[in-house]
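Every protein chain of the complex appears in place save one, which is left out.
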Amino acid sequence: MSVLVDSDTRVVVQGVTGGEGKFHTEQMLEYGTNVVAGVVPGRGGQTVAGVPVYDTVHAAAREEDADAAVVFVPPAFAGDACFEALAAPVDLVVTITEGVPTQDMSRVYRKLREVDTHMVGPNCPGVITPGESKLGILPGNIFSAGNVGLVSRSGTLTYQVVDNLTDRGLGQSTAVGIGGDPIIGTDFIDALELFEADPDTHAVVMCGEIGGEDEEEAARFIGEHMDTPVAGFIAGRTAPPGKRMGHAGAIVSGSGTGTAESKITALEDNGVPVGDTPEEVADHVEDLL
Amino acid sequence: MSVLVDSDTRVVVQGVTGGEGKFHTEQMLEYGTNVVAGVVPGRGGQTVAGVPVYDTVHAAAREEDADAAVVFVPPAFAGDACFEALAAPVDLVVTITEGVPTQDMSRVYRKLREVDTHMVGPNCPGVITPGESKLGILPGNIFSAGNVGLVSRSGTLTYQVVDNLTDRGLGQSTAVGIGGDPIIGTDFIDALELFEADPDTHAVVMCGEIGGEDEEEAARFIGEHMDTPVAGFIAGRTAPPGKRMGHAGAIVSGSGTGTAESKITALEDNGVPVGDTPEEVADHVEDLL
Amino acid sequence: MKLHEYQAKEVFADAGIPTPASALATTVDEAVAAAAEVGYPAAVKAQVQVGGRGKAGGIEIVESDVEAREAAEAILGMDLKGYHVDRVLVEEAVDFTNELYVGVTMDRGEGEPVAMVSTRGGVNIEAVAAEEPGAIAREHVDPGFGMHPYQARRAVYDAGVDHEVANNVADVLQTLYELWADKDGADAEVNPLMVTADGEVVAADAVMNIDDDALFRQPDLAELEEQAAEDDLEAKANEYGFDYVRLAGNVGIIGNGAGLVMTTLDLVDHYGGEPANFLDIGGGAQAERVTNALDMVFADDNVDAVVFNIFGGITRGDEVAEGINTALEQFETIPKPVIVRLAGTRSTEGMEILNTDLVQVAETLETAVQAAVTAAEEVDG
Partner (left out) sequence: MKLHEYQAKEVFADAGIPTPASALATTVDEAVAAAAEVGYPAAVKAQVQVGGRGKAGGIEIVESDVEAREAAEAILGMDLKGYHVDRVLVEEAVDFTNELYVGVTMDRGEGEPVAMVSTRGGVNIEAVAAEEPGAIAREHVDPGFGMHPYQARRAVYDAGVDHEVANNVADVLQTLYELWADKDGADAEVNPLMVTADGEVVAADAVMNIDDDALFRQPDLAELEEQAAEDDLEAKANEYGFDYVRLAGNVGIIGNGAGLVMTTLDLVDHYGGEPANFLDIGGGAQAERVTNALDMVFADDNVDAVVFNIFGGITRGDEVAEGINTALEQFETIPKPVIVRLAGTRSTEGMEILNTDLVQVAETLETAVQAAVTAAEEVDG
């Protein structure tokens, strides 16, 4: 088993004719993802990478029974693409697009609270259930099937941690890259809840970073609601306060919250061992299983 | 018993210092309505008609345990006043104001669907449970307590029908003037549902008029879901098609729906006797009880 | 409030919806000059707020100055379904391959706006809606968020609009929705939206009706408002602020509240009479309003008797009675019999005040109507 996606997930790719959209649709198909349709307004009736293209997500969902969407459209149109996917409706929207205006996502988030659809992202690498399906841009070859769930705010750091797990033979149930933007569809707690409910996830790795309060809140959630053991990693221990490091999430506010130290303490206080290096995270997972 | 309001209802009047607001607050108090507060921004701390005034509905609800609001503010501000009441929150909002822009009400209606609050109006005479409480501008003296529920799109027509009922000794459980605007908070079906669930309402009078489809839909609802007997009246039998007669509801479209005939037929088909005159309605009610 | 076609087109064009080159003319010479300016073929279109202008002879396509003059002479000054034509819009006749419909209105049943697209434009869209509802693609709009661009696209593709023009049509629909929302529209329509051979779209007609209740915050549009009443009495009703509709009978009716006035009409019919009008004087009827109402009904030559039916809620019976007395005292002789029935707030006091030398009183709605029908028959007979 797994969370969010599996081999039955029927995927529609929004923005399938763009450079990234086309490349990653091919990559997803190659990985085995059940990509059943693409959507580009005005390109309905065409075929891309062997996949039929529709003008609207609604038509793709209706004609091809798609139940998940991956959004590759440019930032200016990504908010609208999310609304379109939510209205289709599909059960899961994975928004890869980076640089979506925050106010657009705030509106999408408002809508998300009214519907049953899960959304992951934006500005995220996607979701993968190794050996079954990947939705997004994660490099499939570094993953292996197994019982470790993974949730992370960061893209390449996720790959690094997965690489260390896979090296030790610690396969993954599902990896969820939630993205580092100020407003995201699925946060740590949402993902942890899904993993807690998944009988085939025996341990979870949570990769956080400086900025915001999400890791602290997730730590409390773990302490109060989770039986599945969790190991943690926090990037940005050496980041100086007040500096913006990369994406919106990675900024330390001047006050005591949002620092690596506050996050690590919160996790450890709730029984989550935190690694100093990705290698150490893998050590902790081995101990927990 | 009754629906929507009773002697426990704690009422806040929005726009209590305006001409109509003040007059009808006095009238409501005189009738016995438990008016516990008024609201006018900037007038907090004052007293009107013996009632304390607050700057916000939120403060009035908090300080005086108000659970219902009556809106008398001018049309330009009525939509915002409804949102304010919904957010306070209160359980019931009765909006008397006439001439509220339709798009404002569309936004209020959107919000209404997300909350548990009932709203009656706008452009309505209000709600009265005779002998207990009235919220609005209905002339209390013509009503008498009893077991007949009444729901009506029209103000003075309601009074006429009530007068005929009271003359016969047919008292009312509650009378709900739902208003004739294009978008209203409580429609016929909502009110009929409440009456159906009220053990002390033994019969219901429904006064409709030409225009729209609400009476037809209500007729089907009665046929399918109601055990409590209903008598009907439809105004506008002689109205020529395409003419706007008074408020927005009273216009007959050119096609077959929305006419008095289609409404009367729908009601009669669902077992609802329809009177030719208000007097005849009272006859029907006597027969039904 | 209905905008004229030329006004609506100006609003649409300002917002970026393509419209044909055009000019307004109020004289024949202006019309000919305008036609020469926009080029031939040109359309000369009567600017009256009524449907079916074409069939009624209000629209002519002209190919030359001579034809333009003939058309303008025929149309300017004509009576079109009861409306006097005092201006024409002269515009470029668009060469089209297809006619679409796009519109936005409030769906009362759902309580939210609905945007519509159809490839069956250029005809009576109500008929299409009734006979073949599937031919109109509909998108309900969340009034919180407004219309999402995907909704405009979905409506256009669902309607089966050609791929070549789909984006253009979606843009028109999006703009139309935003206009409708910004300007407090009741209805906003383009029918037909013409598709040209080179894939452009042009709004060949334009409808924009504004919510009267929102005119206070649409000062630019409120300025455009003008009386388009069918006759002098309706013009007078507008002036007095009454809801008034003239009908064919001889029993004049004055009352308060639309439902009660309609019921009074129905009762007149029920008791064998024929209503002459619908006149709602509204709530809080003061003496001046009562005077104005009587003035209006007396001015209608068809009226043989008047029933005056007031049920007081806000309206106080004693004030109404005083108004009636004051109004009638101005007349040397009362021109038509007036039957008054007052009920509700202070009605007893009112009935006592009424000058029964001038009016006949009745206790109930039914008896008041019966008395008026009888009185009208007597006068008429």
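A, B and C are the chain letters, set down in written order, and residue numbers restart from 1 in every chain.
We adopt the following convention: a residue touches a chain if its C-beta (ideal position, glycine included) is under 8 Å from a C-beta of that chain, and two chains touch if they have at least 3 such contacts.
Keep in mind it's a predicted model, so treat the numbers as computed, not measured.
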Sole contact to the chain not displayed, among A:A69, A:V127, A:I142 or A:A203: A:I142
Which residue of B:D55, B:D91 or B:E280 touches the chain not shown here: B:D55
Full-complex contact with the absent chain, from A:K22, A:H58 or A:R107: A:R107
Chain not shown, touching residues in subunit C: 142, 144-145
Subunit B residues touching the omitted chain (full complex): 41-42, 44-45, 55-59, 77, 80-81, 83-84, 87, 107, 111
Contacts of subunit A with the absent chain, listed as residue ranges: 20, 75-76, 98-107, 109-111, 125, 137-139, 141-142, 152-160, 163, 180, 182-183, 207, 209-210, 212-214, 233, 235-240, 243-247, 249-250, 254-255, 260, 276-279
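Heads up, the rule we're going with is that only the chains that are shown with their structure count from here on.
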Contact graph of the chains (line, ring, star, complete, other): line
Length of the line joining the C-alpha centres of subunit A and subunit C, rounded to whole Å: 55
Cα-centroid distance, subunit A relative to subunit B, in whole angstrom: 50
Residue list for subunit C, restricted to those that touch at least two other chains: none
